[in-house]
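Below you'll find the structure, written out as structure tokens, and then a few comments.
The other protein chains are all here in position, but one chain of the complex has been omitted.
Presenting chain A:
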């Protein structure tokens, strides 16, 4: 008998008390919890919660996207960044900025050396201050938003979901997903939170509001 059959057999024998009429997939799970805990406008809440992780947040109207990206990069002294395919050209700054692509795919060491990446996101979560990447357009494969030490993520206001259940419902599980809540951090030394370990140590987030709103 294979180990697989042994384990499944042991589990079945262990569950003799479960009545045969009780079926999987038909469980009455009490789902009385909220779909969202958001109680203020989502842009405001998302901005506040991201800032709690010591990421910086800038809210700008969409027509000022390129100017805002340019200003944030300049503030950090950055003149080049990896820009994944599908990142809107209209959001890129002009001037001395150099856009670096990923075709053919760069090695980890190259990405490590570049030091900065711009990306969009798939979904954002207001209550937890989270951005979710799904390797879609403007985000690229996972290594691109991991190895550079600086990550600038541009979120459109309408991408912000209220809370975790609403965001999970919007995601495609077949894609590789990364939930990012602030810069990398550790609490391993005396449970004292320190920002900046292996993932990007600096996370800047821009929230673009539609031009009419602004």
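Quick note on the criterion: a contact is a pair of C-beta atoms (placed from the backbone, for glycine too) under 8 Å apart; a residue touches a chain by one contact, two chains touch by 3 or more; residues count from 1.
Please note the rule applied: contacts and distances are computed from a predicted model.
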item	value
Protein name (UniProt record) of the chain left out of view, among "GTP-binding protein", "Molybdopterin synthase catalytic subunit", "ABC transporter permease" or "L-lactate dehydrogenase complex protein LldF"	"L-lactate dehydrogenase complex protein LldF"
Among A:70, A:93, A:138 or A:182, residue touching the chain not depicted	A:182
Selected from A:146, A:160 or A:205 as touching the chain missing from the view	A:146
Absent-chain interface as seen on chain A, which is shown	2-4, 6-8, 10-15, 17-18, 22-25, 27-34, 37, 49, 52-53, 105, 108-109, 112, 125, 127-130, 135, 141-143, 146, 164-165, 168-169, 173-192, 194, 196-200
